[in-house]
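Below you will find the structure I want to go over with you.
Missing here: one protein chain of the complex. Every other protein chain is in place.
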Amino acid sequence: MTIKKIAITTGGGDAPGLNGVIRAVTLAACKRGWECVGIRHGFDGILHADEFETGGTLELTPDTVRGIGHLGGTILGTTNRGNPFSYKVELPDGTSEVQDISDRLLQGFKNLKIDALIAIGGDGTMEIACQVAALGVTVIGVPKTIDNDLDGTIATFGFDTAVGFATEAIDRLHTTGASHNRVMIVEMMGRHAGWIALEAGLAGSADVILIPEIPFDLKAVAAKVNRRNARRRKFSIISIAEGAAPIGGEASYKTTGGIANLGGIGEWVAENLRPAVPNQIRTVVLGHLLRGGSPSSRDRLLSLRFGAAAVRALEDGKKNVMVGLNPPTVHHVPLEEATRKMKVVPVDCDMIKTAADLGICLGR
Amino acid sequence: MTIKKIAITTGGGDAPGLNGVIRAVTLAACKRGWECVGIRHGFDGILHADEFETGGTLELTPDTVRGIGHLGGTILGTTNRGNPFSYKVELPDGTSEVQDISDRLLQGFKNLKIDALIAIGGDGTMEIACQVAALGVTVIGVPKTIDNDLDGTIATFGFDTAVGFATEAIDRLHTTGASHNRVMIVEMMGRHAGWIALEAGLAGSADVILIPEIPFDLKAVAAKVNRRNARRRKFSIISIAEGAAPIGGEASYKTTGGIANLGGIGEWVAENLRPAVPNQIRTVVLGHLLRGGSPSSRDRLLSLRFGAAAVRALEDGKKNVMVGLNPPTVHHVPLEEATRKMKVVPVDCDMIKTAADLGICLGR
Amino acid sequence: MTIKKIAITTGGGDAPGLNGVIRAVTLAACKRGWECVGIRHGFDGILHADEFETGGTLELTPDTVRGIGHLGGTILGTTNRGNPFSYKVELPDGTSEVQDISDRLLQGFKNLKIDALIAIGGDGTMEIACQVAALGVTVIGVPKTIDNDLDGTIATFGFDTAVGFATEAIDRLHTTGASHNRVMIVEMMGRHAGWIALEAGLAGSADVILIPEIPFDLKAVAAKVNRRNARRRKFSIISIAEGAAPIGGEASYKTTGGIANLGGIGEWVAENLRPAVPNQIRTVVLGHLLRGGSPSSRDRLLSLRFGAAAVRALEDGKKNVMVGLNPPTVHHVPLEEATRKMKVVPVDCDMIKTAADLGICLGR
Partner (left out) sequence: MTIKKIAITTGGGDAPGLNGVIRAVTLAACKRGWECVGIRHGFDGILHADEFETGGTLELTPDTVRGIGHLGGTILGTTNRGNPFSYKVELPDGTSEVQDISDRLLQGFKNLKIDALIAIGGDGTMEIACQVAALGVTVIGVPKTIDNDLDGTIATFGFDTAVGFATEAIDRLHTTGASHNRVMIVEMMGRHAGWIALEAGLAGSADVILIPEIPFDLKAVAAKVNRRNARRRKFSIISIAEGAAPIGGEASYKTTGGIANLGGIGEWVAENLRPAVPNQIRTVVLGHLLRGGSPSSRDRLLSLRFGAAAVRALEDGKKNVMVGLNPPTVHHVPLEEATRKMKVVPVDCDMIKTAADLGICLGR
């Protein structure tokens, strides 16, 4: 098929680098004489085009993408309004039901004369991309996740920026921890995979690193803190992923009661560690600070490589693949493979061994 | 009095720049042929010298202060163990009582042949410095506060670094707020004075700034958020000082119940704003992240100027004064004046006017 | 006079913070119901309106200034094409002559129904502003200079960002200087005033600081380097302003020959220091790196305060004044006073004393 016009969409949470992909796709497409449109807020720009005062799509040209490479977020917007294949539709009687409204999406592509779709997003977006592809639309996926938990790519843009910020945060807590002999707990993103907490914990010289892949024993954590206390390093830094859980599973800490209903696992650790160590304990939750900001040079580069590779894939007649990083080059993997499993931290990987070699407590 | 030997102490919470003062004092003193010792952990290095394996004091020479200017924290350590004039002493029977143990401090100075003390710290440290001075010790104070609430100086080191970090945090929240149409609340230090929340809020383009000096009306905040929603800026950023409170005083929000017992004012605002706006709301508490890190160039410079000025003050025969910044120069104010009142944000200052001119909601 | 419409112009070299002033002026003016236009590229947008495809002026509204506060440069552009009061005009015969074409400027203001002009710029722009004011136009000046050499204000935006970057540069040179036992020379902006080299030199722990205000003796510099060599600190960092000159004036180094015709004073020092010290010497010229980048939080804040204060000044009926910083507040000074003299580093100021106290060589 000869391509004349492509569409771009960004889905899910924002990540530094989205604009870099948009810029690279646009420039590479225009260079080939293709037209390029961006869909606003995921697929809402097509599904609810009438709600957008200035139109649900945005023509993308070298002028519209000028100077956006170093900006966080996405000029297209993202949304959580829903998967067109299982869409919550409000009914006239005030109730709602889940419908498949993907025909509206297809009709929208047809009206806009779209020949191919470049879908930038995380696992949710990649699954929708698979379903859209199954309807006969040519789709190229571009992986995006702060958490780095997408399979099929060694790295995703946004992750390096997040690790950089989390490392800086740990740096900052060192001095105040040291001056007050405190235990400082830093909780960061990573519901199912602990990449950020592990890498930032290593880079920032944390004393304890707790990740979802390794259920932790609070006694081991307390022992580490107290060993440091005994050696006159009377402070400790704990880097913890939001999805980390004590041995026995999430249940055990969820049922502990009051505080866990409000705070996250960081506060739970604080509360339960308190009786076992003499130090004051303070918790910091990095939360949404990790998603924002200008992308690091590495993430800018990766987003440009991904965007240009997506266009070259289309030019080469590829379809229904996701671009990914396989150093030193980019490669393509079938879309359905990319979403089959989550990439978690292997418990015997060299970074885990490095942490152990450095004397960092991994929770057991 | 001819000075031959001086002591330095750092008290209270850590702040970026403490090491710069220590470095400048040491180099300036040694240049004059004086000896210089640092007291570890406030006055504990003298009051409890026996507890320090390597001694409660540290000889300071050009070699010991080499390369510390850009490091956060303090090589001397700080402590909260207590004011020697009202010291909590553990009694043999397991109880404790408050005693004046300042004679041990004086004796310590005498044993060490200290001719003058340079005390670096916040209002607590300056008050102790006043009391020490009243006992006949020559004292020069150097102001330190993240919050910038010390009177007698236009600025203190650590404050610029904190504002810089808080501004970066607000920057980061912009993209994620915008992509999800959220209200993002950033709570930062400032129990009695809102300098950080005001300056970072302005520099970071917050939409609402809430500070202790201006009790706020939640209705005004909701109106601002909804005005933005109506103008298709469907996200808002709220910069709030931990000491901000709704009109009617702290009482009103403390008695609201559950959540305020755990979270701070940021969570209280989130909880109470929720019914009044359609947006999702997320809270980030910067907390101890504000105290740490390498000092900004401005704070490094200020700390060096303060340290050198403290030594020149001693050389000039001054005593019982605090150095301060009175741009473009440093000056000296009597110690007792410096601690008399807190420097809060004047509600008619040009920064407040600027915020109003920019359309920022100040809570009323 | 009732104000209905104002114009803004940015002149001279770019500086981080220009967009902050534009944003604050626009928001503050629109809040008062005034119209606001920006003149492109200094006064060229009026003097040569026909050359601008999209018009020589830009309507400024809250929408056009959204999100520009943290961007370096100026959305209006600057220019060096010339002072309208002594304008180089190309004649038909290929020659050129200097003409006063200020009547075209006045006519332009009249056509656009401009009631007042806010002129943002350095000493050149302030002088033009004075001349424009003398023609009866209401003018408010806003000071801008990377070099911090404008009188009438304690600080200007862009300066803090420049000092921050220069300090970072000195930090970076420390490790490589130390590992190779080298003398590292960092040349930075400051033709007539050495503020940047002095403040960054102090904050970055330079060993030698050379500024235009203190003619230097190369023998003193060599002696300092060799003293450090003798004390096993076999590297030295020299922070030097581009306008620094050896005792005897610029002449002496300009006539030395070859290298000075190409390189700046940094290279001259390198060349002439080489015979006197055993170390390898390397020179880095920061040059235009100092002007760019996102403004620091301090510069963002200052630019907003200046912009809003300029509008309030107009509202209060002030005219022909420049806003300035007189901590803790902004103030106004008559335009002609502001341009009367340059603000250079006083050789007896506390920063110079601090440098001496730290053992830094100031070139004599």
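By letter and in written order, the chains are A, B and C; residue numbering begins at 1 in each of them.
The rule is short, and it goes like this: a contact is a pair of C-beta atoms (placed from the backbone, for glycine too) under 8 Å apart; a residue touches a chain by one contact, two chains touch by 3 or more.
Just so we're clear, the structure is a prediction, and the values are computed from it rather than from any experiment.
One chain isn't displayed here. Which of the visible ones does it touch?
A, C
For a quick check of understanding: of C:S86, C:Q99 or C:T176, which residue touches the chain that isn't displayed?
C:T176
Touch as defined at the start, partner being the missing chain; which of C:E168, C:D217 or C:E315 qualifies?
Answer from the full complex: C:E168 touches the omitted chain.
Among A:G136, A:P275 or A:P327, single out the residue that touches the unshown chain.
A:P327
Can you name the residues of chain C that touch the chain not displayed here?
Counting over the whole complex, chain C touches the hidden chain at residues 13-14, 16, 53, 71-74, 77-78, 80, 165, 168-169, 171-176, 178-180, 184, 232, 259, 262-263, 282, 284-285, 287-289, 291-293.
If the missing chain were put back, which residues of chain A would it touch?
So the residues of chain A touching the missing chain come out as 23-24, 27-28, 31, 62, 67, 69-70, 154-155, 160, 163-164, 166-168, 171, 199-200, 202-205, 296-298, 300-301, 304-305, 308-309, 311-312, 327-330, 349-351, 353-354, 357-359.
By definition in this document, only the chains that are shown with their structure count from here on.
Have a look at where chain A meets chain B and say same if over half of the interface residue numbers show up on both copies, different if under half do.
same
Taking each chain's centre as the mean of its CA atoms, how far is chain A from chain C in angstrom?
41
Quick one: report the Å distance separating chain B from chain C, using the average Cα coordinate of each chain.
32
Distance between chain A and chain B based on Cα centroids, please, to the nearest Å.
Result: the chain centres lie 35 Å from each other.
What are the residue numbers in chain C that touch two or more other chains?
There are none in chain C.
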